[in-house]
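What you see is the complex with one protein chain gone and the rest in place.
Order of writing sets the labels: A and B. Residues in every chain begin at 1.
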Amino acid sequence: MKIFLNLLKTPSFLFGAGCFLLTLCLAFIFPFVYPIDTVTRVGLPYMPPSASHWLGTDHMGVDMVSLIVTGLRSSLYVGFLAGIIATGIGTLMGIYAGFKGGWQDNIITMVTNLFIVIPSFIVLILISSSLKEGRSLALIAGIIGCTTWTWSARSVRAQASSLIARDHIALARVNGTGTFGILLFHILPYLMSYVFMVFILQIASGILSEAAISMIGLGPYDSVSLGTLLNESMKNEALGDGAWWAFVPAAGLITIVVFAFYVINTSMEGVFNPRLRK
Amino acid sequence: MSIFEVDDLHLHYRTRFGEKIPAVSGVSFALEQGEVFGIAGESGCGKSTLVNGCMGLFIPPLYPTSGDVRVAGESIMNRTPADVRTNVLGRKVSMIPQGAFNSLSPTRKIKDIAADMIESHEKGVSKKAIHDRLQQRFRLIGMDADTVLNEYPVRLTAGMRQRCVISISTLLNPQVVIADEPTSALDVTTQKAVITMVFDMLDKGIFSSMIFITHELPLLRHVADRIAVMYAGEFVEVGTTEQIIFDPRQPYTKALMGAMLSAEAGQKQKKPVAIEGAPPNLAKPIVGCRFAGRCPEARPECHRNKQDIRIVGNRQVRCDYAV
Partner (left out) sequence: MLKHHPTLRYILTRSLWYFLTFLMAVTLNFFLPRLGASNPVDILMTKVGAGLDTKAAQEKEEAYLKEFGLVEVDGNGTLLRTSDGRPVRTPIWKQFCNYIAMCLKGDFGTSFLNYPKKVSDIIKTALPWTFALQFPTIILGWLVGNVLGALAAYKRGIFDKVLFPFSLLLSAVPFFAFGMLLVYQFAIRWEIFPAMGGYAGGLIPGFNLAFFSSAVYHYALPFFSIFIVQAGSQAIGMRSMCIYELGTDYVKYAKGLGIRENKILYYLFRNAMLPQLTGLALSLGAMIGGALITEMIFSYPGLGMAILTAIQGNDYPLIQGCTLLITVCVLLANFTVDILIGFLDPRVRAGQRGK
């Protein structure tokens, strides 16, 4: 717990967490004071920002602010879900491999390396392009989660294998605690801080992946996300028309959220590994 | 004239918040030509800090508070870092570090590290000249120069690495060599080989005198001429080897000897007695004797009165009540 208090004292952590909380507010609290409407056309296509519509309109004349807020919600949702899936799979694989060692470790490492080397982006393209109609946000998150877990697996495995050498594990083994019990009660608590850091980065990566896949047109069908907004702006020549409000806010939001996560991760690294501090 | 003198040296660490923590408090000793001076103490007593101080190697947050260190009469304190690097380190004073494996860059061959050492101190030496020097020196101390020089550290055994490190440290024939726990990570046979090598070098005149730092007091019996025992940043007793090993006066020295296993022939095998407690936290000001909290012979006055090191006969003892 002392570590947690130390964290709260670190300015970089507060900055990152603050940014993230602001975006959460924008996504979930702001709608209470602002009417979110992504369907009605409230003006001409690509109207510049004005007093009534702070970010103008999109190519169909829909209010941009509504689109941004809705898109933010979807992107956060996908990132979060993908992060959970990826961290879950990766942590389980990593702990099992790191703890068991031997041939189990070798197989899991081989599988992990396989998934690492084959670009997940390509796999995303292949899967998404074949599922034309059924692409929901959850499905996209699922696909992203199932293809990007490799990084967590690797990191967690490294930590776990260094932990098993410690004495209290040997003690537990001698006492006859089963594999699963050891994993759950003796290793996981030590890894929690590390897993949490990994989780943060997986969410960030999930948001980026969703934006990437949506931008090329393989995103969720019928949902608005920050990535689909970028895709729309590209398809409708927003760049050429000078309609910066069609893509700058979306790109900016992605950057801010991901940046906030990176900062949080860096500050946590600084607290858990003091050598990186000045 | 002593070849190496430390005169009332005080060193401190500066924390993030500007506090000064005294790491070494008032250490004084002198080294004669050809002498091996042992310094023994627990982990954290300030041995390694003292090593840095003796070399003039002050990397923040370590700073000198006061005192002087002289090599052959010349002070090495109050010099610019560039001056220290070129003229002191490796030339006048050189160190043999504790863990040889980690002390050699894993991606550099032995001969390249050695060459860097020479090139950093001497200008305009040709590659051929360096090569010949290395061959000559390594052979002189009984190492197979051709194989070892061309290897990466990872390919050598622990003992070989330690011997390489010793060779590199003494390449420029320094006057004083400070060995910081050179045998701690080695098995007994290799320890013997390393110590033999070091003494061989001493005999051949490659360096003049040595400070040998260890936490194993019995080792010093075979190695040192004089011994100083260090505790919490201070010397608590200084004397000849015979005096310290067989006739310790200061309670900490006595306790240290009692806590050691000794395979001396003829000596009755006594059960080692651990010293209770832990060294004091130097960040807080200490009243009285620093060892008082753990001293088996402590009296009430010990907690109040600071003990100065006194000359008792031909040795120094930091305890007014020592027998």
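We take it that a residue touches a chain if its C-beta (ideal position, glycine included) is under 8 Å from a C-beta of that chain, and two chains touch if they have at least 3 such contacts.
All values derive from a computational prediction rather than experimental measurement.
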Problem - Residue of A:30, A:80 or A:121 touching the missing chain in the full complex - result: A:121
Fill in the blank from the handout: The listed residue (A:203, A:254 or A:268) that touches the chain absent from the view is A:254
Fill in the blank from the handout: Full-complex touch with the removed chain, picking from B:3, B:50 or B:104, is B:104
Fill in the blank from the handout: Per the touch rule stated above, chain A touches the missing chain via residues 110, 113-114, 116-123, 125-127, 129-132, 151, 204, 208, 211-212, 215-218, 230, 233-234, 239-240, 242, 244, 247-248, 251-252, 254-255, 258-259, 261-263, 266, 269, 275-276, 278
Practice task
Can you list, in ascending order, the chain B residues touching the missing chain?
Solution key: 55, 57, 59, 84-86, 88-91, 94-95, 97, 99, 102-108, 113, 116-117, 119-121, 152, 154-155, 165, 168-169
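What we mean here is this: only the chains that are shown with their structure count from here on.
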Completion exercise
Between chain A and chain B, the Cα-mean centres are separated in Å by 52
